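Accompanying notes for the structure given below.
Just one protein chain is left out here, and the rest sit where they should.
Entry: subunit A
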Amino acid sequence: MSEHAHHKETFVTKYIFSQDHKMISKQFLITGLLMGIIGIAMSLLFRMQLAWPGESFKIFEVLLGKWAPDGVMDANIYLALVTIHGTIMVFFVLTQGLSGTFSNLLIPLQIGARDMASGFMNMLSYWMFFLSAIIMVGSLFIEAGPAAAGWTIYPPLSALPQAQPGSGLGMTLWLVSMAIFIASSLMGSLNYIVTVLNLRTKGMSMTRLPLTMWALFITAVIGVVSFPVLLSAALLLIMDRSFGTSFFLSDIFIGGEALHYQGGSPVLYEHLFWFLGHPEVYIVLLPALGITSEVIATNSRKPIFGYRAMIASILAIAFLSTIVWGHHMFVSGMNPFLGSVFTFTTLLIAIPSAVKGFNYITTLWKGNLQMNPAMLFSIGMVSTFITGGLTGIILGDSTLDINVHDTYFVVAHFHLVMGISSLYGMFAGIYHWYPKMFGRMMSKNLGYVHFWLTLIAAYGVFFPMHFIGLAGLPRRYYSNSAFPLFDELQDTNVVITIFALLAGFAQLFFLWNFFRSMFYGKKATQNPWKSNTLEWTTPVEHLHGNWPGEIPHVHRWPYDYSKTNEDGEYVIPGQDFVPQTIPLQDGEEEMNH
């Protein structure tokens, strides 16, 4: 049957050291999900501590062992949980779990390529990601505990083992893990960029790319621009920690003695960290926005509104994202004039973001909305993106940031705008492309339960959180009981935690659905969502090289949904979509050319 001389695939080359982008994408997704389970479970643990501080829980004793004597959580492990939760969710779930999965799956399929430009580098990217995940998880089990300086690991706290237990071996492992992670991310990103630029099929011009491609492509570009800076920050921090250099340290007296460090500056570290850290927000967010664009257009049976404006917004956001990092540092002690500049650039980001928001809403207008789970999560994503984005107007304003900086107001803001939004985007992507990944369908009903519970619970967690932030409650407090002033916030904290537990519980529906459908899901048809993009022209059964024959040619943009000719008839009679492979009909004009 096989006309090509395929080399024999063993279990190892097919499932483990695979160089096929579809398999690698599944590896990224499943690793990301497993990390996500750890990250979310951690958040539930520290939410319980916050709602019922000092209370003894059996589950603490079971999961945290010596860190929870008699079931009461220790202050150091609280900080460690917060730190590792942030690290795992931002990097392992929403960076590589999200863009690693969908860049790998979709880039070759949607641009019409046999595979990534370099299959080997792609495989290496996954395995380095896996290695870094193992090291990060491994650091949870060491004697002095994992890193606990917050996911931003500002020195000197992160640099000095005397400052806290987590700044010993735990921090070393964190840094090593992140260095490997960055290498993995860079290899992936370079591959994505090269593939999108060079391997598009005939007719697939840049202005015929689906918006997912634009988003994933620009995400990769931002990653390549900013991740190396984090790598250098990590390397310099390793030197400060282990080789006695003073890049970030100066004039420190701790543990009864003055240390030798002289002339370094922690503020320098903050600049380096946020030079990645802020673009990172968009590395996490843009893939979700891209997925949402695709899912909303398909399920609205309408073209995405303002295709060119959407691309322009992505480009504007990407550019601006690299020059706003200072808004994390308004009260760091940097020159106030610099603060003014960063306020200006930061608030500018609201403009392309507003354009995107309105374009999504207009896409729904007069649509024929197919309420598949992916669609629901996309609508939810737009909702949280707006809710979370709006408070950015406050935090991006240096004046207003003074009093809400590092409070729960910030926690609420970024969880909604980047955490929840991106997670929703990721869920939308999983529900939408599951048939493409696994050849089976996920249960829509479980998807509905998952969506509605999550939507309600997530707002239940993060909406009240704004208020306790405005009440002046700082984040990263192990307990608020040291301040009678905060006593009246306790009820709200309980409400938040109950919603958090509900949100965590809702994810069980998803996990059950995800893993069960792999084996027992209904067999997928080739194009279940009636979509225009190229990935749905490949056979359901995966094959190496994606298309059995020639790679199809592209003749139009991907959003010809419900397009009619002059007589008011669909371009293809009886079908409200026109796949990209269909040539233009007589008298038909192409959009956006």
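Basically, contacts are C-beta pairs under 8 Å (C-beta built on N, C-alpha and C of every residue); 3 or more make two chains touch, one makes a residue touch a chain; residues count from 1.
Methods note: contacts and distances are computed from a predicted model.
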item: Omitted chain, identified by the protein name its UniProt record gives, among "Biotin carboxyl carrier protein of acetyl-CoA carboxylase", "Cytochrome c oxidase subunit 2", "ABC transporter ATP-binding protein" or "Glycerol-3-phosphate dehydrogenase, anaerobic, C subunit"; value: "Cytochrome c oxidase subunit 2"
item: Contact partner of the left-out chain, one of A:L63, A:M121, A:V224 or A:I361; value: A:I361
item: Among A:Q164, A:N191 or A:T454, the residue in touch with the chain that has been omitted; value: A:Q164
item: Among A:L124, A:L376, A:I430 or A:V461, residue touching the chain not depicted; value: A:L376
item: Listed residues A:V176, A:V449, A:V540 or A:I572, member touching the removed chain; value: A:V449
item: Listed residues A:W67, A:W214, A:F438 or A:Y459, member touching the removed chain; value: A:Y459
